[in-house]
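Removed from the display is one protein chain of the complex; every other protein chain stays in position.
Here is subunit A:
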Amino acid sequence: MLAQLFTSFIATAAFGILFHAPRRSLLQCGFVGMLGWLVYYSTTGSMGPVSANLLATVLIGIVSQGFARLYKMPVIIFSVAGIIPLVPGGMAYNAMRQFVQHNYPQALELAISTLMIAGAIAVGLVLSEVINQIFRSIRFRPHIKKQ
């Protein structure tokens, strides 16, 4: 478990470098990625990969939005780095490998799970934005009334 935490932190921060994230955001990127991977890793056994990805991504989105406001940087820096351990790139590659090796049933199965997981991550990101907007509109309503 400790090894998983450590490697997910390093891997996410390294991806921050590959995506040219600003230097002062790398630690936060690593933290967001570690958090997402922790949630995914500890829930995937009981919930299945799709729900686990959804849960992890919603959390990543909420934390990224908090960081974005805190550090005055676009949300995309944190959320992109954070979802890197979750995105089914390895699975997409595996699916293609099975296709190329003529294992069509297995390839189709992998391709469909790839799409499902990618969909779950996309839904998770949108959901976290919606939650954030609802939260903000509730919090700021009193100020608007005062004016």
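The rule is short, and it goes like this: contacts are C-beta pairs under 8 Å (C-beta built on N, C-alpha and C of every residue); 3 or more make two chains touch, one makes a residue touch a chain; residues count from 1.
We adopt the following convention: contacts and distances are computed from a predicted model.
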The chain not rendered here carries, per UniProt and among "Flagellar assembly factor FliW", "Threonine/serine exporter-like N-terminal domain-containing protein", "Glycine/betaine ABC transporter substrate-binding protein" or "NADH-quinone oxidoreductase subunit J", the name "Threonine/serine exporter-like N-terminal domain-containing protein"
Hidden partner sits against subunit A at residues 3-4, 7-8, 10-11, 14-15, 17-23, 37, 73-74, 76-77, 80, 83-85, 87-90, 92-97, 99-101, 114-115, 118-119, 121-123, 125-126
